[in-house]
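A single protein chain has been omitted from the complex, and every remaining protein chain is retained in its original position.
Each chain gets a letter, A and B, in the order it is written, and its residues are counted from 1.
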Amino acid sequence: MLELLEALLFSTLDAAPALIFAALGGVLSERAGVVNVGVEGQMRAGAFCAAVAALFMPTPLGVVLGMLAGAGLAAIHGYLSIRWRSDQVVSGMAINLVALAGGTFLLESLYSPNGTPAIEQLPRWTLPLIHGVPLLGALSEHSGMTYLALVLPFVFHAVLTHTPIGLRLRAVGEKPHAVATLGLSVQGLRWGAVLGGGLLAGLGGAVLSTAVLDRFEQHTPAGLGFMALAAMVFGRWTPLGAFGAASFFAFGNALRIGLASSAPGILEFIPQGFLLALPYLLTLILLAVQGQRSSAPAALGTPYEQESR
Amino acid sequence: MSLEIRAGELLALVGENGAGKSSLMNVLYGLYHPDEGDILLDGQPVRFKSPRDAIARGIGMVHQHFMLVPTLTVAENVVLGREPTRWGRLDLERACAEVTATCQRFGFQLDPRARVDTLTVGSQQKVEIVKALHRGAKVLILDEPTAVLTPQEAEDLFRVARGLKEQGHTVVFISHKLREVLSVAERIAVMRRGALVAEVKAAETHVAELANLMVGESRPGQGTVEPYQPPTGEVLLEALALKALGEDGRAVLDGVTLTVHAGEIVGIAGVDGNGQRELAEVITGLRPLAEGQGTLLNRPLSALSPDEARRRGVSHVPEDRLRRAVVKDMSVEENMALGRQGHPPFARGPWLDFAGRRERTQKLLGAYDVRPPDPLLPVQALSGGNQQKVVVARELDSQPKLLVVVQPTRGLDISAVAQVHARLREERARGVGVLLISLDLEEVLTMSDRVYVLFEGKVTGTFTRPEFDEREIGRRMTCAEPAHG
Partner (left out) sequence: MGERWRAAVPSILSVALALVVCWIAIALTRDTEVASNAYLQMLYGGIGQWPRYLDGGDLAVIVRPLGEAASKAALLILTGLSVAVAFKAGLFNIGAQGQMVVGALAAAVVGAQLSAHALLHLPLALLAAAVAGALWALIAAALKLWRGVHEVISTIMLNWVAVTLVDNWLVVGPLRPTVTGGHSVSGTAEIFPTAHLPRLLGDISRMNLGFPMALAVAAFVWAWLIRTRRGFETRAAGLGPEAARAAGIPVKQRMAEAMGLAGALAGLAGAVLVLGTEFRYPGVLGAPYGFDGIAISLIGNNNPLGVTITALFFGALRAGGTRMQLLGVHKSFPELIQGLALLFVAGRLVWLALLRRRRTQPASAEVPRA
């Protein structure tokens, strides 16, 4: 039993970081008031570039390039939605479609339709003290990304609640005009948040292809970006909430996979489809029960215009 | 125009709506740029490119609509943009201490840790003032500061203002509430039509004189004064003690009783924001009635929907044209059909009648001299005056029994104004009851047979045409006194 739980925890910790990073990217962008439905596309770009780069250079460098790729797509989103105030949902969806088809095209023309060649995965760290300890041992033998994913939400939370820049970010997502009358740059803050969100989503994608798998596959990230959005909403647009939701969703997923291989009998009673739909169903139920206004940033999705009077 | 603001004084700037008070102050705060003329600060000419420059020079402004982030605390709002830090960390302790210190210095009572959206409106305003003071403002401009306050909160604000003055600050009130202005300001500058018409010492004047200065000397009635006949037509609208709530839950209409007969123009006079807009919304079914009752065209006024109001024969020329009167991306002819989209000649059964619509639109465009008379143009491509002509044409064309018009001539040139006024008189002659709501007192007085004065959601006076007295009406518009008319 304990072993089973440990295995479950282990696979959760392996799979969760991608979801956590992407959800945090969504939180960062949306807390500043810019809708980010392009997380899926940014993840795909990050995953692809990281895998391709890792063919030529050390994998960690590839991960950095993956992050930059995510930020690159986010920059397009930012240019259209901040600079030109076009519809944030449209440009986000456009990014998704371009990344989906563009990834397939590049993959096919550079390698094979199914995936890139295998790369060297990010190294896994053996934690000396707890390695082999029952249950706690699940914490060992992960890539650095897992540990980063366990720390980053708290850092993000601290920055958002306890630093000047965090205060300004929160303010700009709630009431940009108040920020502008104090002589701060609304555009600058939003640009920062969108690019930061792209870096994080790119990192989430890079983790998929360099730590979870050892290559970029045709369908990566296969909807994980949308699950990250669900985690963001379920976590009420807070870093710790999104972290909790993403971890919970990842655990559910690990449980499903675990059950499928070790106890398929249970899945006769609880079909896999239910477990897969759970993150989205829970998010919908939460929204239905408490409405959206209570937690979403007030200025989310509204382009900022300087002369609005 | 020139205005001198001295250090350490309490100045009030009064004037009717549109007299140019707010524009002047926005120039001082760097939001607008003057076409001509200079701003001298301590004898030195300065140029404010943005509010940031104004803030740096010690000018602070409290906008009528607060610029606060509702989800942040008082202290966070105050220090936003110039946050105290320790090791890069936001030092909330120090922020709170600073804010508390500022509050104490100026005699405010605010909890720096309270979230702004939990505060009363009066306290939120104090947060705005503290925000300005915290940035070192020596000159504080308050734009219509008491518009949103209860009398007690307003009294508190005046106390604060006097305290600021004692400490050498300058406070500029922009207001049109004369009684309040007299009780707090030392010097009063009166503006009319973009110009400074008088500067008086508060101690040497009284409400009646100020009201007089504000609206101008009583002008002789324009053209022939029509004889007044008491209304004899059937009662179209009878409202008894109407009460309606604003978005913030405060009563915006508070016991309004009025009647409109067929064949008369009833004017509503009042300064902006005293419940006129909401009165029009209640009568046209756009705002639910909280209390009170009445009959509108022989049926109850309660639970009225916009659709039902139109079916009974109420037409509405709303104030906020682009938001409420027209769909700006739709064509002129489509806007002509709005509100009557299901009736001939705009529709035949479930189908739109394009030919009928086109024909009627062209007829109306001609009759009202809309330029360009192109039924296919999107309405937003027309000038404001021509948009308004489209709206008036549409609303009159539906043969209403009761016509509710709000600010019907705002933004129109002289000939268009005359046209609209002539149309309203024609409607009256046809036996239509007209409820005319306007911020332009002159318009109300030249057009109306009877006038109700609204102040803070209450009727503070009723006048029939022979009793019209601009000074008296002006007084009723600016201070609450029991009606004795």
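Criterion: contacts are C-beta pairs under 8 Å (C-beta built on N, C-alpha and C of every residue); 3 or more make two chains touch, one makes a residue touch a chain.
What you see is a predicted model; the values in this text were computed from it and never measured.
**Student:** Thinking of the whole complex, not just what is shown, which of B:R277, B:H316, B:R360 or B:R423 touches the missing chain?
**Tutor:** Of all options in B:R277, B:H316, B:R360 or B:R423, contact with the hidden chain holds for B:H316.
**Student:** Which listed residue (A:V89, A:L148 or A:L259) would be found touching the missing chain in the intact complex?
**Tutor:** A:V89
**Student:** Based on the whole complex, identify which of A:I165, A:L240 or A:L287 touches the chain you can't see.
**Tutor:** The one listed residue touching the chain not shown is A:L287.
**Student:** Among B:Q341, B:Q399 or B:S415, which one is in touch with the chain left out?
**Tutor:** B:Q341
**Student:** What residue numbers in chain B mark contact with the hidden partner chain?
**Tutor:** Its contact residues with the unshown chain are 18, 193-194, 284, 286, 305-311, 316, 318, 320, 323-330, 334, 337-339, 341-342, 347, 350-352, 376, 383-385, 409-413, 417.
**Student:** Footprint of the hidden chain on chain A, which residues?
**Tutor:** Counting only chain A, the missing chain is touched by 35, 37, 76, 79-80, 84-87, 89-91, 93-98, 100-102, 104-106, 108-110, 113, 223, 226-227, 229-230, 233, 271-274, 276-277, 279-281, 283-284, 287-288, 291-293, 296, 301.
The criterion applied here is as follows: only the chains that are shown with their structure count from here on.
**Student:** Show me the residue ranges of chain B that touch chain A in the complex, using the header's touch definition.
**Tutor:** Per the touch definition, chain B meets chain A at residues 50-52, 55, 63, 67-72, 76-77, 80-81, 83, 85, 88-90, 92.
**Student:** Tell me, which parts of chain A touch chain B in their complex?
**Tutor:** Checking each residue of chain A against chain B gives 162-164, 166-168, 170-171, 174-175, 177-179, 181-184, 298.
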